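One structure coming up, written as structure tokens, with questions to follow.
Omission of a single protein chain aside, the complex is shown with its protein chains in their original locations.
So, chain A:
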Amino acid sequence: MTTEKEPLTPELMLAFYRRLYPFKSVFNWLNHEHTPTKLFTQREFAFTLQGDVYLRYQSFLSVEELKKQVCTMNPTRFEIGPMYSARPRDRKTVRPGSFTPLLRELVFDIDMTDYDSIRTCCSDAAICNRCWAFISIAVRVLDQGIRDQFGYKHLLWVYSGRRGIHLWISDKEAMALTDEQRKALVGWMTVIQGGKEMHKKVNVRVKSNPLPPSINMALDTLRERFVDLILIDQECFQSESGYEELLKLIPDNIAVSNLRTKWRNTERSSKQKWTDIKKEIRNAGGENTLRGSLIFAAMEDIILQYTYPRLDAEVSKHRNHLLKAPFCIHPKTGRVCVPVDPRTIEKFNPENVPTINQLLQELDLGSQDATQNSEHHSDWEKTSLKPYVELMDRHVLALMEEVRKSKRGAGSSQSSSEMKRLGASHSRLPCLLGEHARLSLHATIGESGKACEASSCG
């Protein structure tokens, strides 16, 4: 894994926020319109400051105010939460119980660590171009499934800066989903289940019936990628522990003992082993016999278990979950969390994502020959950040266009009725559930947090 050689100093971060961070694009994306709406002014931002102080419930009236505050506080990163029923920074002045999250992008988080038990090339925080293939498959399947089954159109994929990817869905209906509906949607998309001690993690069939159509559709995509990634590239079944895991998933003692004998004595590639299983179906009398059909179904389930997207469900289930804003800098790698085009996800290489140092250097080079202008409005245009901001802007344009059309169609009162419709459903342990890692810093906020708030007022 390549990491930034130079440390990320506060000076670098500040220069990045001042000159490069595309505040306007991010504002438009969150706000859906050009003039600030509640979607922006009642939106929670949370800052992680230098020294790991964590500040929640920040909110801003305009994009200028956001930029000013970011430059004042100079956070190592910041996160975006839901639109609440009141401005988060005024939450203590509203009646208790009436400060509730109302609207929020539907978000997904896919992290490479969930694939640690499968991938053979890296582990833990490491990610290479080879294991990125797991993520690209997940993107393909999820993107296709959500568009086809739920009909959502405004999907923004954002590289998380190290080993994962986030998805933000901004369709009007998606924004308004209750926690219960989010949970249902996650349930629909979830295929991999079961803890460490459960071998078989795919149990989506009822008895031995065929797979439900939505999963069958995913399987069509996965089948082909399974061969390239799992069998050829990762060689998941080459080692003894690798093929023993595989054998645990085959519900046929005769076939398993045949295969084990065969594999123990000779060196066979994962691809050959996969063919050997197919032969066992033939030995059992073909797919139409009971034994053959069970092995066949098991093979489908194995493809799913090794390649179907592994979702971090908690992130998606609750409206008040915070997620890192696009274009932040990942503190460990120095890479920008850039938007990614799902149509070319296979070509995306995380190692080629611009880092903060690289961008600032590009900027220095660019400004040497240009005339020294004091205002750097869109300095990102001079750097390799440009295509990513443009990708974001195209996404936002489509979103804004639709919002404008629906407003023209239905008059402007509808957004408020939409809000009334929303109940105040509560998640029982929001603090413990979703935000454990972040909240853990809350304890240290105390004095320094207040100091920061005070300094920003001045």
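One rule holds in what follows: a contact is a pair of C-beta atoms (placed from the backbone, for glycine too) under 8 Å apart; a residue touches a chain by one contact, two chains touch by 3 or more; residues count from 1.
Methods note: contacts and distances are computed from a predicted model.
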> Under which of the names "Translin", "Ubiquitin-related modifier 1", "RNA polymerase II holoenzyme cyclin-like subunit" or "DNA primase large subunit C-terminal domain-containing protein" is the non-displayed chain listed in UniProt?
Replying inline: "DNA primase large subunit C-terminal domain-containing protein"
>> Out of A:R19, A:K201 or A:K382, which residue would touch the omitted chain in the full complex?
In response: A:K201
> From the list A:Q149, A:N258 or A:S293, which touches the chain that is not on show?
Replying inline: A:Q149
>> Tell me which of A:K183, A:R291 or A:K386 is the one touching the absent chain.
In response: A:K183
>> Across the whole complex, list the residues on chain A that are touched by the chain not included here.
In response: 52, 96-97, 113-114, 116-117, 148-152, 173, 177, 180-181, 183-185, 187-188, 192-201, 204-206, 209-216, 248, 310, 312-314, 423-424, 426, 429, 431-433, 436-437, 439-444
